[in-house]
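Right, one structure below, let's go through it.
Left out: one protein chain. Kept in place: all the others.
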Amino acid sequence: MTKRNDLTETVGVVGASLIAMILAPFFMDQFGLFQFTVYIVIALFALSQAFVWGIGGIVSFGQAMFFGIGGYAYAILSIHFGDSTYGVIGSLVFPGIFAAVLGYFIFYGRISDIYVGVITMAVSLMFLLFFNASSGDGYAILGVPLGGYNGIPALPPLNIPGNPASTLGYSAMWYVVMSSLLLVYALLRWMLTRRFGKVVVAIRENEERVGMLGYDPRRYKLATFVIGALIAGLAGSFYASWGGFISPTVFSLTMSVQVIVYVLVGGLGTLVGPILAAIALQMLVSYAGTQAAVDPTFLLGTVLLLFVLLIPKGFMPAIMDLYTRAKQGRAQN
Amino acid sequence: MNTAIIILFNIFLGIGVLVLTTMSLAVIYGFMRIINLAHGEFMMLGAYSVWFSTSLGVNIWIAILIIAPLVVAIIGVIIERTIIRFLYGRIIDTMLATWGVSLLLIGTVTALFGNHVRGLSTPLGSFSIGDYGVSYYSLALVVISFVALFGLWAVFRFTRFGLIVRATMLRPEMAAALGINRDRVYVMTFALGAGLAGLAGGVIAPLAGVFPSMGMVYIIKAFIAVLIGGPAAITGITIASSLLAPVSVVGSFLASSVVGEIALLTLAIVLIRLLPMGITGRWPRLSL
Partner (left out) sequence: MTGSSDTSAIMLQTRDLTKRFGGVVAVDGVNFLLHEGEVHSLIGPNGAGKTTFFKLLTGLKPSAGEIIYRGRSIAGLMPHEIARQGIGIKKQVPSVFDGLTVEESLMVAALRVRSRRTATAEVAATIDRLKLGEIAGKQVGILAHGQRQWVEIGMVLAQGCELILLDEPAAGMTSEEVARTVELIGDINRDRTIIVVEHDMKFIRMISHRVTVFHQGRILAAGTPDDVLSDHRVKDIYIGNSAA
């Protein structure tokens, strides 16, 4: 792909989304907009998986842990300080710190891919176990009881920083979430044009060679992992504030696997693909849910299986392959 | 004194459960290098087989020891033939595919039998040590685990099938050149592993209750035991279980079961960091 193509894609995607973002509140009813907001939140979460796994080649099967830590950080800090700004900041700080510690252990310990997959999954489940068992007075952080598997209810919504009284309504929340997604997307695209991004991609292709070129792959992988955790954490805080509620299910395997499915469907190595897949599949699942015929877990499993077996590259790359092949075919004729 | 006995018993029970729930992976990961994320659901299917057949009036021991392993082994054959065989050598893809199978099985069972816990009455009675009641069934579980473990070892050590499997997994091309039907070895090994998971699920069913997501509790510990165990899978899981279970039991006794679990997982992470090749990775000559 040439540089100009890259730039066109970024500008095109961001531009089209900006228009959609501004117009959406005029075309959707309040419930539709509210529902769509959470799709975007999960798309942001999927973007973290897309960056860490799809771009960086790091087999993290437990991104839900960062999503969950972010959500709980938002819940606890927002209640404690009475201002959601602290919650959002915490939802970046704590997942970031935790990812740095865990990532240091994983990448500097030279742990192989399958182990990384199993360890990230295991740690995510550790959080699930811990928070599930955190009911009772003994379990409170900053005076906020964790509530065991019931979670923490009545979370404050997002408010204008420094002014807890002016909370955001449905449309404002939509704008915040949507522009965060666009901002993160644009930042990642920009990063990919810089040396850091090029080295991250090169590590996915051949870590040994990157080392022989004089870059320390461990540092780059750690950084990739932490960036992914920041994005997942932010998505977690939006998720918590959107529902006004957080419970240990944010750490569940289903939470992790759903973004894995979105990345797999959207295509490893792309950023737009997983975002679109996240939105489309959530719409599909919620539609299937209203039909009451299909169990969402079943649906998720089926999609995962079909893609691994039939389209392991994902939709976007498969379509692009077809497109280039068609173009070459025409050129030859 | 009684407390000490009960802790000791619980340690044995812990090792038994861990060994029992890990043997399947020792076969499937240890010999085939497949991370089977549907492992927990294989166990769940074994448990449901027991629940379903006893509800039809089948003797519970027959259900646990014969029907559960058999049913899950057959399901294993189907899954190997329709899914796994296309993915040999693509380790991450097999992980994802089996994760898909796992979700599919949970979804299917939920749709068929509902999302609630089915209790099974524990066979045999119980006795007491001091103030603590101990069921004879948990004693039976420990015995079954160790008999199964020994049997598995004996199969791989002494039988023709065991020799062929070991040879095929070490040098697939060579085995094929010697006229071994590689496909059949793979499918039989996978079926053996699945059957062991079925057995584990069946044995655990009366203690744990039967519900669609029951496998999740065991899967992570089982994987960790296999990874820590290292290349000589059967010896590996035995040592790993013997290290991990006491930590978890003592942790649960001193604080709470959550602390026990977290202590176990922490020890596991430290061990993986210190011995990235697994415990038995230090002795390359050990093959089982």
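As written, the chains take the letters A and B, and residue 1 is the first residue of each chain.
Basically, a residue touches a chain if its C-beta (ideal position, glycine included) is under 8 Å from a C-beta of that chain, and two chains touch if they have at least 3 such contacts.
What you see is a predicted model, and the numbers here were worked out from it, not measured in a lab.
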### Task
Taking the complete complex into account, tell me which visible chains touch the one left out.
A
#### Entry: Contact partner of the left-out chain, one of A:89, A:160, A:201 or A:285
A:201
### Task
Give the residue, chosen from A:29, A:216 or A:321, that touches the chain omitted from the document.
A:216
### Message
List every residue of chain A that touches the chain not included in the displayed model.
### Response
195, 198-199, 201-202, 204-206, 208-217, 269
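The rule is simple: only the chains that are shown with their structure count from here on.
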### Query
Which integer distance in Å separates the CA centroid of chain A from that of chain B?
32
### Task
Show which residues of chain A lie in contact with chain B when the two form their complex.
59, 61, 105, 109-115, 117-119, 121-123, 125-126, 129-130, 133, 253-254, 257, 260, 264, 295-305, 308-309, 312
### Message
Can you tell me which positions in chain B touch chain A when the two form their complex?
### Response
35, 83, 86-87, 91-93, 95-97, 99-108, 110-111, 216, 220, 223-224, 227, 256-258, 261-262, 265, 268-269, 272-273, 276
